[in-house]
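Below is one structure; the comments refer to it alone.
Complex shown without one protein chain; remaining protein chains in place.
We just call them A, B and C in the order they show up, numbering each chain from 1.
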Amino acid sequence: MAQQLAMIIDASKCIDCKGCMIACKVANNVPEDQWRNWIKGESGMSRPGKHNGTTKFQPGACMHCDKPTCVEACPTGATYKDEMTGEVVIDESLCIGCGNCIPACPYGARFRNATKRKADKCNYCPERRAQGLLPACVDTCPTKARVFGDINDPDSEAGRLFLKNKEQLTRVAARTETKPNMFYIGDPGPRDWGGEAVTPASMIAMKEAAPFIKGIVGLSGLGVLAMLGRQLIAGSDTDHKENDDV
Amino acid sequence: MSDTMYKRHDGSDIFMHWFNAVCWLLLLLTGIGLIQNPVIDPLGSGYPAVLRSLVGGGGNLLLLHEALGILWIIGFLVYLIINFKGARFFLAEVFAISPARDMLWMVKKMVLMTLGPKPLKMLGMDPVLPDQGYYNMGQKAFAQASVVGGVVIAVTGVVMFLSDRTFGAAATGMIGWAVTLHFITVGLVFAGLLVHIYMAAISPEERPGFKSMFTGVVPGEYAKHHHRLWFDKVQSDDQQVSE
Amino acid sequence: MSESSQKISRRDFFKASGLIAAGAVGGGAVLGGLRKARAAAVPVKPWDSKFSACDMCFNKCGLIARVEDGVVTKLDPNSKFLKSRGMLCARGNAGIDQVYDPDRLKYPLLRVGERGEGKWKRISWDEALDLAAQKMEAVRKDYLPCGHLFSAGTDLHSQFVGRFAEVYGSFNVTSHESLCLVSNNRAFLDTFGEVPFADVLNSKYIVMAGANRFEALVTPDSIDLMTAMRENGCKLVTLDPRYTKTAALSDEWYPVKPGTDMAFMLALAHVIIGEKLYDPQWVEEKTYGLEQLAEHVKQYTPGFAADQCGIPAEAIARIARELAEAAPAAMIYPGRRSSDYEDSTQIRRSFAIVNGLLGNWDRPGGLLAARVVGLKGVPYEAPWYDENHEDRIDADKVPMMFEHEGSFLLTRDAVLAEDPYAIRGWFIYKTNPMATVPNRKKTIEMMNKMDFVTVVDIAMSDTAWYADLVLPSQSYLERYDPCSGLQGSSACACVVKRDPVIEPLYESRSLFDVMKGIANRMELGEYFDFTIPEYREKQLRELPGAEKILDRDGVYYNPSKVYGIYDGRIYKTLSKKIELYNQRYEQMGIDPLPVYTVPTKVPANRFRLVVGRNALVTQGSTANNALLHQLLPTNTLWINPNAAKKFNITDGDLVEVSSSVGRQEIKAEVTDRIREDTVYMLSGFNTLSTRQHLAHGNGASIAEILEGGYDTVTGNAALHTTFVTVTRKVA
Partner (left out) sequence: MNRKLITIAAACLITFFTVSMAFALGGGNGRKGKFLYRKNCYKTCHEEKVGGLSPANKTQAEWTAIFSDTSKIPCHDKWPAVPEKDLNDIFTYLHDYAKDSPSPAKCS
């Protein structure tokens, strides 16, 4: 079975310290005021007395979805779902900065990197993983609320948690279903912030235009074939002669 | 008389034509390889995958495409500088349309090329084509599409090229539309290109014209038949000169 | 599962068909090449990994610096570092921007304008050290050695400031602690004979008052608290006038009326004793003064406490019972910063006493004694200056000041009054009284009293801004540090050190080198005639092999007993037992049992200003950090919606906060996370120094507004006794 790299998050352990956000920012050189990850806060009313632990802070980032709307929005395939690892990858060298993928993510996980001027988002820190380290946010997390790994590997910490908490794993649903691979153990806290995948008008236009373009090219091709056919069948001299006749 | 050759293209024109043709071919091949989205890719995902792997990744393919595009644009800019007169002549000829005559020519020609003269005769129309100038209307139509399309393609291409070099986040909308326009325009011009290639290279009647794209000259007979107005003009010019 | 497996098989199908397509077109090799091209896209960063310990707050979390071409590119937690549970918080990660802060001090600067005017002249190190030595010599000559004050913050080099002061002849040394934790230390020391570590990890029931452990991070307590709650079912009850993140994550939270925590604690004692919920044998054996305490707390019924602190009497009684039920794995969390009221020591004594009743000392889930780390002191023979005054300038003002910490507020008053003697020189290292001490104007007056002020720091703090000579110090990643022994509750007793991970930036020098340089110019060189690595060798002399382990793991552990340390041992108190009733207090005329005093009523149309932390702030040292600034661009004034309505304030309005000593303008944050009678803001913002470009003119300085009360037992600052008016500024 192929890998599915994912995060299993216990939101109830998050203390909203923002360690993950700074760690990620430094590890990935994310420009000022841009973030690859977040902690969604529960701004609920302060209620004296017993709370029964209802407040949750919710760490998150790109969810490396199984049905990634960002991939659908990318014209060049610079963003793709890696079949080997299950990651949603951005090939920066192939990204043309069209920005289609940014509104296409219902979770707002993508942004246009102000320095590189290309699409950016969580990539699970491949440079760190190449050196045997965990993604920066996971490594630094004080309470280890974030756990990262291959959920298809029952021997990994993530896989173990995935199997153990199978019954109570939740996902933050967006209005567009993308089958995210970010799993929360139990109540994830804030739930209703996921939006809708929006494909920019230009991309829609291109998608709509594509069949027509193909059609026109096809018609033109047919025309050429017709001419060629006539040339072969009727011979080419006819035309000339007719012209000469004048 | 049939031996008299008339000069139609000078060296830089010929060079530009073939330069443009080669650039187009390569840009088209690399460009299609850059589209990888099942909804829009023209040849399916296998072509981009193979092409990308051949050049060591999509990034390299993009670089190659960008380099070719810039070369193409620079080529035209240099041509404009070196042979501005020629370019102006070309544009003037291409965009000079006599609607009644040229439209009629176009309709008749299309029918003649595909169905022959009979349908025209059946409709009671004279299958004889109206006289044409330096370019016939078919050539003009394609040249117009090439010029306008070329400008659109070049501009949108430059926008995309600059997308990760100068533009800020506010420009993403523009870049997105640039991608779309680039795609649509290339598609439309390519549709015309197919006809152009057939007419110019495969169809035997334009053989002298095709040859002229190498030699720069056409036989008088050909000029007279195909570009009567131009032929007449050249004739009278010659007489004036010789007198 | 069936759906996902289906999905996977479908994906596999596509994969297979893709393979076929690729095979048909370009052959298998092409696809292989494709894969390789993708794999090669991951650049392998050729970094060096070097151990160090964080210095963004006092915790000293173990870290690994990733260094590329002599530049630190990332700070990672050292997973072997048990005290910090292998973590690094936001500030720890942002340490990189402290080191590479463009505002860092780069070379020695001499003031050429008026104090605080910001006119400086760059001078050479030789000039700077000559000048410092000459000025210090002059102060010593004109005002006796004790006429020079030394202040050093929490830092591993600060011990060299103390060493220098002593050989120079001054015992007037202050630390940051009299603005922070001395009341709490006093209270627990005077109850248990030492300052305990809280075994949060193994506790089943924790009452947290006067502490905000999920925002004011203390390792390992903050992390262990979460582990205890989520893995071990520990219950957390928080008392705080603010709905802090700790409050939000607690099982129970009560917006206690500020200054009434003691009533709550004494009522807990009332219930525990009244209902005989304590372990009679343990209390009999280990504690002193139960009878007196029982008599004393009779008056403090839950009903009484409820009236005082606004927490329902039933809740108080229930919490007392639940605590006792969970005891000894239960605790009143001792906390740390206790600089809040004039009776802070007594307030914290009430915390300690309830712990005594819970019998949690030296037992799992309770309060732990200090463990042996094995690090040794490096003694020296300081010369004796017979001409000196006999005692510290702040001596005898309060009965139980910690001699080695001093009291900053009492020192300031004495300096201003020149009573009992004059102090005219001030050497300051890595502490920022202008930002952390209440009543900033008075601190400026203190500065103005001085003939010469030398500040060694990495940034142009407000304190440096008012100094005469500013010397650029090395950051924690650029220098050798002495070893330090740390105890992480039940997690570990360990030793850390720091070696430089990068070359020192600019002309920065370590404090040790500065002290050495000045000492050499004052014929005191013999006291600094060593290097830090040599010094460390002496510190580690009884821990053979420790140095090697430090180099290998970044930390050295000395395995030692965690619980039952006091079996067969006496408590270091007069009665040799846990003193519920403090005998020495009785002898000294201090209340031997904490007597509850009703806090001053908040005057009409005023608010009590309280201070506090969040996880992105370390006093006056983080507001200029570019990374942290992105998450916390400014400070705001928390004000309750009802109060805001009364004063016609809406969220985001600019308001003026005014006390008897100062006023500041700040944006209001209207939030129900604070009581109606209380307002709150973070410290560290609105520096006077313009060389803190993110903090200067940004938000408000709390030091400007806070008045200067102090704890009458220890001289610790009382930071919660300021009443302010809040007025909306008309645009």
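For this structure, a couple of remarks:
To be clear about the criterion, a contact is a pair of C-beta atoms (placed from the backbone, for glycine too) under 8 Å apart; a residue touches a chain by one contact, two chains touch by 3 or more.
Remember, predicted model here, so these are calculated numbers, not experimental data.
Partner chains of the missing chain, restricted to those shown and counted over the full complex, are C.
Shown as candidates are C:90, C:181, C:248 or C:373; the residue that touches the absent chain is C:373. Only one of C:153, C:193, C:328 or C:599 touches the chain withheld from this view, namely C:193.
Checked against the full complex, the one of C:171, C:243 or C:333 touching the unshown chain is C:171.
Contact with the chain not shown here comes from a single listed residue; of C:572, C:601, C:646 or C:729, that residue is C:572.
Within the set C:77, C:302 or C:485, the residue that contacts the chain not displayed is C:485.
Against the chain not displayed here, chain C makes contact via residues 171, 189-190, 193-194, 373, 375-377, 379, 381-384, 390-391, 400, 402-404, 485, 539, 541-542, 570, 572-574, 576, 584.
Operating definition for what follows: only the chains that are shown with their structure count from here on.
Chain C has its Cα centroid 75 Å from the Cα centroid of chain B. With centres defined as mean CA coordinates, chain B is found 40 Å away from chain A. Residue positions of chain A touching 2 or more other chains, listed in rising order: 91, 93.
Residue numbers of chain B whose C-beta contacts span two or more other chains: 45, 57.
Chain A makes touch with chain B in their complex at residues 72, 74-78, 80, 91-100, 102, 111-112, 114, 116-118, 200-203, 205-207, 209-210, 213-214, 216-217, 219-221, 223-224, 226-228, 230-231, 234, 236, 238-240, 242-244, 246. Listed in rising order, the residues of chain C touching chain A in the complex are 7-8, 11-12, 15, 38, 41-45, 47, 73-77, 79, 85, 87-94, 96, 214-215, 217, 222-223, 226-227, 229-230, 243, 245, 247-255, 315, 615-616, 626-628, 630-631, 672-673. The residues of chain B lying in touch with chain A in their complex are 34-37, 39-40, 42, 45, 48, 57-63, 112-117, 127-129, 160, 163-165, 167-169, 172-173, 175-180, 183-184, 187-188, 190-192, 194-195, 197-199, 202-205, 225.
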